[in-house]
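Left out: one protein chain. Kept in place: all the others.
Per-chain numbering from 1; labels A, B, C and D assigned in written order.
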Amino acid sequence: MLIGTVIGNVWATKKDPTLSGLRFLVIRPFTTNGDESAESIVAVDPLGAGIGERVLVVFGRAARHCIGRSHDIGFQTAVSAIIDRLELDDGRVIGPTKAEDHTPERPDSIPSDPANQ
Amino acid sequence: MLIGTVIGNVWATKKDPTLSGLRFLVIRPFTTNGDESAESIVAVDPLGAGIGERVLVVFGRAARHCIGRSHDIGFQTAVSAIIDRLELDDGRVIGPTKAEDHTPERPDSIPSDPANQ
Amino acid sequence: MLIGTVIGNVWATKKDPTLSGLRFLVIRPFTTNGDESAESIVAVDPLGAGIGERVLVVFGRAARHCIGRSHDIGFQTAVSAIIDRLELDDGRVIGPTKAEDHTPERPDSIPSDPANQ
Amino acid sequence: MLIGTVIGNVWATKKDPTLSGLRFLVIRPFTTNGDESAESIVAVDPLGAGIGERVLVVFGRAARHCIGRSHDIGFQTAVSAIIDRLELDDGRVIGPTKAEDHTPERPDSIPSDPANQ
Partner (left out) sequence: MLIGTVIGNVWATKKDPTLSGLRFLVIRPFTTNGDESAESIVAVDPLGAGIGERVLVVFGRAARHCIGRSHDIGFQTAVSAIIDRLELDDGRVIGPTKAEDHTPERPDSIPSDPANQ
């Protein structure tokens, strides 16, 4: 179970019949240091997450549950939640998208222009 | 569940009997930054994917479902779809093969030859 | 099954209904060399672990057991224990939080102030 | 499901009783760029693979199937095939052992001694 950012959409015509009618997203795992992971995973999305949104991704049985399907299904990864907010121990607040992230000013930094403080 | 590129074929004579008659592919995981992963995975392919094609790879129960086999089977990875197109948030369109990928021109780049713009 | 440090909390309104009422934590995997992993995992916490605490994280069936839920549930990772102490072979004692870690003085190090020995 | 090279044998006297009478191999995952992975996995081998041979390794239920055992067994990884040949998209042919690998001459390389061509 991990957090990722929706970075794309997937189209496929030739596929296992159980994949028909499902929405597939490309998701980049979230890293706590801000580096962009080169890895990507694909998940079925029953919640309507948009590009740039942070989501919770689950695997295996939990993924089948989220799509409301029984055992005989040709996928194994799904979006189970759209994230509103992560609050991290270093004071950062990670929002639903990158534009809404907030990094606190560090008290030990020297302001370059005190008038802006 | 991940996306990969078919990079090879596998032959094996001495094997578990349940592997007979199945087509095995070598697949390289797709990375969003274009680096070539040194890792490879092997998947059974029921869809007829060719060398160079991008495919969706599933594991475990989903893989057994895609091959239409019951529980007692000596494999656990399968191709569940052949990708037509990925659209990524940076504007790139990943096609069915590398030759059909499209990277948009970046508006902030300086054209080396304005006559070609 | 791994050890990690609780580094954040997760809020999500739009989610699979089976996730309602559960507490989700962001957890950074513990590394034996002290490097901060950039990876993070999300786990359901039934034990009330606080920010900074070391916890034992389990996956799949074990996670469902720890939450006391049956099969049809949209998560797969949980906190199964709050760590009191790890004792490592290099003499380090890892406490419930980083502030309580203890690294032994190395006998081959030269004391900067013998009066403190 | 991955391809690896058999690089060693394992002996253990003190073990779960269900491991008695099984042959355990140390296997190094195959990388497409020729780098030697430092990782290793251990697999039960019902096929008699020798040191240096390339094998197909499976996990979980597929591994239990390959050994012909039911659910209550203390292992989860097995050799399911001995590889005869991999043909990769860059022209390389990976043989049953490294000595039999074949890398094609690259047409764009400049021969150092034309007399040998």
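Operating definition for what follows: contacts are C-beta pairs under 8 Å (C-beta built on N, C-alpha and C of every residue); 3 or more make two chains touch, one makes a residue touch a chain.
Note that this is a predicted model, so its numbers are computed, not measured.
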item: Touching partners, among the displayed chains, of the absent chain; value: C, D
item: Which residue of C:V10, C:I27 or C:L56 touches the chain not shown here; value: C:L56
item: Chain not shown, touching residues in subunit D; value: 6-16, 18-19, 24, 26, 28, 36-43, 51-52, 60, 71-77
item: On subunit C, residues whose C-beta touches the chain left out of the figure; value: 1-3, 29-33, 35, 47, 56, 58-62, 65-66, 78, 80-90
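Please note the rule applied: only the chains that are shown with their structure count from here on.
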item: Target subunit C, source subunit B, minimum contact steps; value: 2
item: Geometric centre distance via CA averages, subunit B-subunit A, whole Å; value: 22
item: Two or more partner chains touched - positions in subunit B; value: 60
item: Graph class of chain-chain contacts, one of line, ring, star, complete, other; value: line
item: Which pairs of chains touch, using the document's own definition; value: A-B, A-C, B-D
